[in-house]
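The complex appears here minus one protein chain, its other protein chains still in place.
After this line comes chain A, so read on.
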Amino acid sequence: MSHVHRDWIFAVTFSPDASMLPGPNPGLETAAAHGQPAWVLLAYLAAGVCFILALRGLSSPATSQRGNRLGMIGMAIAVVTTLLTHLPRTSDFVEVPGTAAFRSGVDWVTAGLILAAIAIGAIIGLVTARRIQMTAMPQLVAAFHSLVGLAAVLVGAAAYLNPEAFGIATSFTPIASQTVVNIFPVSRIELGLGVAIGAITFSGSVIAFLKLNGNMSGSPILLPARHLINLATLGAILLLIAYFTQDQSPWVFFTVMALSFAIGFLLIIPIGGADMPVVVSMLNSYSGWAAAAMGFTLHNSAMIITGALVGSSGAILSYIMCRAMNRSFISVIAGGFGATAASGAGGEAIDRPYKRGSAEDAAFLMKQADQVIIVPGYGMAVAQAQHTLREMADLLKAEGVRVKYAIHPVAGRMPGHMNVLLAEANVPYDEVFELEDINSEFAQTDVAFVIGANDVTNPAAKTDKSSPIYGMPVLDVEKARTVLFIKRSMGGAGYAGVDNELFYRDNTMMLLADAKKMVEEVVKALG
């Protein structure tokens, strides 16, 4: 709390009556927040650099653990620096500005509460991280996003209620009246945006969590005139934030907050389950922008760097997911995909002839093969079939068969979902390939083994211009000599609501059963 500079007006009008003042000394606090000592600025910068290196480490599995540790170090630096520079102080004596009396008196009760709060969070976080099943990772990430959003809202509300503590306000006490606290206009915009983005992140992530966790139907819920409602709400939020610069009364601030909670909810309910990779990435991005907005409020470089990193990370992931579905971001966010297509494409495809095979047939075909490519999808995650699948691959490898895995970017419910599940089942990551790296190999492959994927293998995406998934990059599984396709039953189309051309091809053999049960039977037949 160095005494940097104070406007003379505070010196004249400063009231020594502590009960009149919300903070220890508004003038000093303002100076302290915006003129932090150099070591504090450098410490936050170092934390920001650690976060950059944490993401950089993820460029390869070999360096990723080190990156993650750097992330932890960065966080420790940021937290310890804040704790040291913002030790809670007792205010039960009259503080005299600029004297030593101002510095004394650590409020140990509050300090204890803060440490307890960290400890509670640590226990909940660590236990959750240890217990969570890998298949539930999308839900967990959505839940974590909601916490970042809510934390941003809480920090925003606290900053609004006690702006002097954050150094974002001037205050003066006109003689014989109450202290007037004025939040800087720039800070009001930052606060408004931060709270709005935080609230959207929170309510949006809660809905995403409920959908991913199965507490809420994954199918889109379409309100009439939803686009109009959403645009009007969004417009109202922006107008209110602009008005907030003129009028800092509570109703403006809390209406912004309430409307933002509402829009987060409204934005996500019309989006269907398989579009969740985009939603989860988008919410990831929002949680970053919320942190950045709060960083602007606090003039904190660690928060701003992090916000920018996380914000661009989420945005890039959303872009990758959209490209992998050949859909525009706007069309995903507008929602309703699958709901309309399903009703349109239902009629035809019934009673077309297809070949049905047994586990023994599948085992026989794969044993004879030189190369088998396994194509996993969300169905594998639902059936928890990844471990059995790896057993099957091991048996095939023992027979001298080359086994590879092909992953479509939107397979599963979040970016990289399949890769994590395969890694969990001890599949070496150098056997797992991305779409563009393996697609040319199907033509020289004996067996493509599709387990729990559907739309991402549909050849109609390449040929049928009327198909809703036309233009989407797909895995060329039909080029393999034989396609083994595990599916629960012939009824029920994929997420896009389109029938899969692949089922009726001459070189396709349908294995109709639960994914895990079928793989178990194949394992038995191989052994």
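Everything that follows uses one rule, which is that contacts are C-beta pairs under 8 Å (C-beta built on N, C-alpha and C of every residue); 3 or more make two chains touch, one makes a residue touch a chain; residues count from 1.
Keep this in mind: contacts and distances are computed from a predicted model.
Enquirer: Leaving aside the chains on screen, match the unshown one to its UniProt name from "Putative ABC transporter ATP-binding protein YbhF", "NADH-quinone oxidoreductase subunit N", "proton-translocating NAD(P)(+) transhydrogenase" or "Molybdopterin synthase catalytic subunit".
Expert: The chain we cannot see is, by its UniProt record, "proton-translocating NAD(P)(+) transhydrogenase".
Enquirer: Using the definition of touch stated at the top, determine which of A:294, A:385, A:472 or A:486 touches the missing chain.
Expert: A:294
Enquirer: From the list A:55, A:234 or A:512, which touches the chain that is not on show?
Expert: Counting the whole complex, the residue in contact with the absent chain is A:55.
Enquirer: Would you mind spotting which of A:214, A:235 or A:428 touches the chain that isn't drawn?
Expert: In the complete complex, the chain left out is touched by residue A:428.
Enquirer: Could you please point out the chain A residues that touch the chain left off the display?
Expert: Answer for chain A: residues 21-24, 34, 36, 41, 47-48, 51-52, 54-56, 58-61, 64-65, 67-68, 71-72, 74-75, 78-79, 82-83, 86-91, 107, 110-111, 113-114, 117-122, 124-126, 128-130, 132, 134, 137, 140-141, 144-145, 147-148, 150-152, 154-155, 157-159, 161-162, 164-166, 186, 280-281, 284, 287-288, 290-292, 294-314, 316-317, 320, 407, 409, 414-417, 419-420, 423-424, 426, 428-432, 434 touch the chain left out.
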